[in-house]
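Every protein chain except one is present and positioned as in the full complex.
This part shows chain A:
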Amino acid sequence: MECVFGLVGNGFAIVVADTSAVHSILVHKSNEDKIMVLDSHKLVAASGESGDRVQFTEYIQKNVALYQFRNGIPLTTAAAANFTRGELATALRKNPYSVNILLAGYDKETGPSLYYIDYIASLHKVDKGAFGYGSYFSLSLMDRHYHSGMSVEEAVDLVDKCIMEIRSRLVVAPPNFVIKIVDKDGAREYAWRESVKDASTA
């Protein structure tokens, strides 16, 4: 029931993930941030087994940081994506990770990019991508409304359309979503879309 999707716009890439942490029929929390800031200009939106998700993305994050210290310059988005895919591929026939990843990044020379990396280590550079049951809805909507070079407003509008569609059409739709964006100024949180706040004591 986890929904992750994203798209590339004019000088930026945007990724959206649901924020529910679910175990069988219990929702542990509905404000789990599944989009990790990999480094200053990269975002990793991940869905799948929560243990694997955290373990794998943190491992990638620390290795990306190590590369930067060793070499004095950060990895490009393409290099980070290929490294991630390589790690998934190596583990695949021994100890596979059940994690699907959308890696969004901005490089000064090549601009924004989005990579689709699934749990069996496929790697595709895409303009728009999605994982999970929500992808049935978000991909169709993005196919209909996406065009290259969208502005931030247009992209967020499309994202909101997708979220509305998921909320209304998916039987166990996650209530809350987080939106993060990466552009020349870096990777950062853009907004949350909450329809249910965690119950808290007065």
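The rule is short, and it goes like this: contacts are C-beta pairs under 8 Å (C-beta built on N, C-alpha and C of every residue); 3 or more make two chains touch, one makes a residue touch a chain; residues count from 1.
The rule is short, and it goes like this: contacts and distances are computed from a predicted model.
Undergrad: According to its UniProt record, what is the protein name of the omitted chain, chosen from "WD repeat-containing protein 26-like isoform X2", "Exosome component 5", "Cytosolic Fe-S cluster assembly factor NUBP1" or "Proteasome subunit alpha type"?
TA: Missing chain, per its UniProt entry: "Proteasome subunit alpha type".
Undergrad: Looking at A:23, A:70, A:93 or A:144, which residue reaches the missing chain?
TA: Spelled out, the listed residue whose C-beta touches the missing chain is A:70.
Undergrad: Considering the whole complex rather than only what is displayed, give the residues of chain A touching the chain that is not shown.
TA: Answer for chain A: residues 58-59, 62-63, 65-66, 69-70, 72 touch the chain left out.
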